[in-house]
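One structure is given below, encoded as structure tokens.
Every protein chain except one is present and positioned as in the full complex.
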Amino acid sequence: MKNGRGRTSQQRQRRREFLIKTAGGALVTTALAAFPLRLRAAEPVNIGALYPVTGSMAQIGQGCVNAAKLAVQMVNDAGGIKSLGGAKLNLIVSDVQSDTTVTRTETDRLINGYKLAAIHGCFASALTLIASEVAERAKVPLITGSSSDQLNKDRHYTFTPFARASQFAQAQLQMSKLVSDKPKVAVIFENTAFGTSTSNGLREKAPAEGVEIVMFEPYSAGFADAGPLINKVKASGADALFSVSYLNDLILIVRTIKQVGLKIALNGGSGGFVIPDFYKSVGTLAEGLQGVAHWNHDCSAEAEKVNAVYKKQYGEFLFEYAGGLVAQTFMLADALERAASTDPEKVRDALAALDVSSGYAAMGPGGRVKFGPDGKNIYAHPVGVQWQNGDLASVFPKDDARAPLVKT
Amino acid sequence: MLATLAQAVVNGLLIGGIYALVSIGVTLIFGVVKIVNFAQGEFVMIGMYISFFLATRYGIDPLLSLAVSMPVLFLIGVALQHFLIRRVLGLSDMPQIFLTFALSLLLMNLALLLFTANYRTVQTPYSDSALYLGPLYIPVAKLIAFVLAMALSAALWVFLHATDMGKAMRAAAQKPEVAMLMGINTNRVFCVAVGVSLALAGAAGSLLMPFYPASPMAGQVFVLMAFVAVVLGTLGNVKGALVASLMMGVAESLGIQFVGADSGLIVVFLMLLLTLAFRPSGLAGGAAR
Partner (left out) sequence: MMRGLRHTGVLWLLLLAAVMLALPLVVTSRFAVDIFIRVLLFAFIGVAWNLMGGYAKQLSLGHAAYFGLGAYTSTILQIRFGISPWIGMFAGGVVAMAASLPIGALCFRLRGPYFAIATIATAQVLMLLFLKFRDFAWGAEGTTIPNLGNAPLMMQFDAKAAYYYIALGLLALGLAITYRIERSWVGYYLVAIGEDEDAAEAIGVNALRIKRDIYLVSAFLTALAGTFYVQYIYFIDPATAFSFNISVEAALVSIVGGIGTLWGPVIGTVLLESTSALLQSWLGGSLGGVQLTVYSLILIVVILWRPTGLLGVFTEAYRRIVHARPAPASEAVIDG
């Protein structure tokens, strides 16, 4: 009571803490609110691009971003969107860090911070599922090459111009019959969204294709050693192996098969198998290996043209997902032309009405894009590819084959 | 059936040897400096990149590059102890753990910045070949890695028990105050301990290059297994870490073979939890050597 303020030190401590919290909160708020998050995009058309530039999928993500920038440049150099007075496309890239939470918040941030006409992303099915969910609720159209069949369920704003996981499965099964009459197939897949959706398709369609599946096992992605897994494959007596994996595991699988001296036909599916890095990592071991892809650079003259430009700039061929997203950019440009507006709702409707069979927008197996009511391209189908002389050649089905299948 | 089982055991042992090299390093640091190094995997990664660059620029075989990666990492270890770890000694384990954790994050992302995320592989004449013993096949590169890993572990053992510095380390590990009274310069001992530990990590990296691709995240897989092995074998116990690593390699391999290809890790973790349930200080009990 004699003491001037009559407080205990503990109470002073608490008061200090309250003040600090308030002051800190106010500081942070002011700092953040000062961010210029709303772009006055009168002229340029904002397109969001969400890719994993860091994290486990970094090299593919970086390649995708490169292709996205190239595509936008191509559209702009050709005059931009003429129905909008030559408006240029403005690409807004965000790194989703190969992480689901970051994808969620970044999709939101892009949609709310910029006046987006459309979005494309995210390469990995697991990430795209989230982005598409957010886009659906925000009513912004999203176009993607990701293969998960779930992307077409209950969606009005998601468009998938390329083959679905179930179609990949069928193609893989058919290709195995090119090698042997009654193939006995071992299926190994990583326990991720990509692995499970593709492998489910394999299991469902195998009986109809006359293929016997003798082993069907998920494995933990990112293992240290493929030895135990390949040992199991060997014990199953399979003569063909379907592996649904990203790159790091594929490298180990391919090398271990060689080490073990296992004579087995490997179909590496899609994902990490169809990128230049795969060849760089396993070298001549890749020769003759077959896989499937939703896009390949030899599918049309336009594709080869883009490939040449990309190769000149980045030193490696334009891989599946990246090439696909160049086509997607042109599909968006086509939709914007017809919509003559940057209103996402109008763009969405224009995409739904898309029907192209020429030009860069139609690059891809089948050469035609038209969306059904569920957002799937009714003409989409995968191509079987084979590594030949350090590059990927389309070898299956007949109409899409650009090079003969090399028998190993 | 028996052949499959035998092969599974062989596979497990071979990769277990690599786990051992990494886990011995972790347990050494813990035993002497009493700090858990969450960044150990990143030093393996650095070893991998050193060997990769030597192989691609100068054509030096990764096994020969041990002569470079080990000393380089030893020096990094000394610097790490002298400049960073020393400042958090004597604090509670929380800031220590998070310091090494932050360091791990830093190294991974620096590697990403400098080297990009592309996978880097090295092809050696023996990368794809294997020895055949009846129905068993033993990949040559992995066998060499295993043999050298065991040799390095043995060398460490000799170092700890037969050299003055080694004995000083064990003394500092067991009773740091007494060791100081006996005239042992604890900081110098710690520097050597961390240096040796990181050198072992670097060795693991070099030994991995003939058959494993390098990337910024490459160390993560190994560090997880190393930590489980260290705890399983009792923290600070070098022999324990070695034995536990081999056991874990085999358990993982058997798990994949007979339970399910995605069950390797579950088996290992369950092994850990079960062991801790009955022996809270790990298999070797309370002994710190």
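The chains carry the letters A and B, assigned in the order they are written, with residues numbered from 1 in each.
Keep in mind that, in the parts below, contacts are C-beta pairs under 8 Å (C-beta built on N, C-alpha and C of every residue); 3 or more make two chains touch, one makes a residue touch a chain.
Because the structure is predicted, anything quoted here is derived from the model rather than measured.
Student: Which listed residue, B:22, B:235, B:256 or B:284, touches the chain dropped from view?
Tutor: B:235
Student: For a quick check of understanding: of B:9, B:72, B:97 or B:165, which residue touches the chain that isn't displayed?
Tutor: B:97
Student: Which listed residue (B:113, B:147 or B:178) would be found touching the missing chain in the intact complex?
Tutor: Here the residue in touch with the unshown chain is B:113.
Student: Can you list where chain B touches the absent chain?
Tutor: The list for chain B reads 30, 36, 84, 87-88, 91-95, 97-99, 101-103, 105-106, 108-113, 116-117, 216, 227-228, 230-231, 235, 260, 262-263, 265-266, 269-270, 272-273, 276-277, 280-282.
Student: State which residues belonging to chain A touch the missing partner chain.
Tutor: Per the touch rule, chain A residues meeting the hidden chain are 1-7, 11, 13-22, 24-26, 28-29, 31-33, 35, 37, 53-54, 58, 61-62, 93-95, 100-102, 104-106, 108-109, 112-113, 126, 129-130, 133-134, 136-137, 148, 150, 154, 191-193, 195-197, 218, 220.
The working rule: only the chains that are shown with their structure count from here on.
Student: In the complex of these two chains, what residues of chain A are touching chain B?
Tutor: Spelled out, the residues of chain A in touch with chain B are 54, 56, 58-59, 62, 188, 191, 217-220, 222-225, 227-229, 231-232, 235, 247-248, 251-252, 255-256, 258-261, 277, 280-283, 285.
Student: Can you list the residues on chain B that touch chain A in the complex?
Tutor: Spelled out, the residues of chain B in touch with chain A are 4, 7-8, 11-12, 14-15, 18-19, 109, 112, 116-121, 123, 127-130, 137, 139-142, 211-213, 215, 217, 220-222, 225, 252-253, 256-257, 260-262, 264-265.
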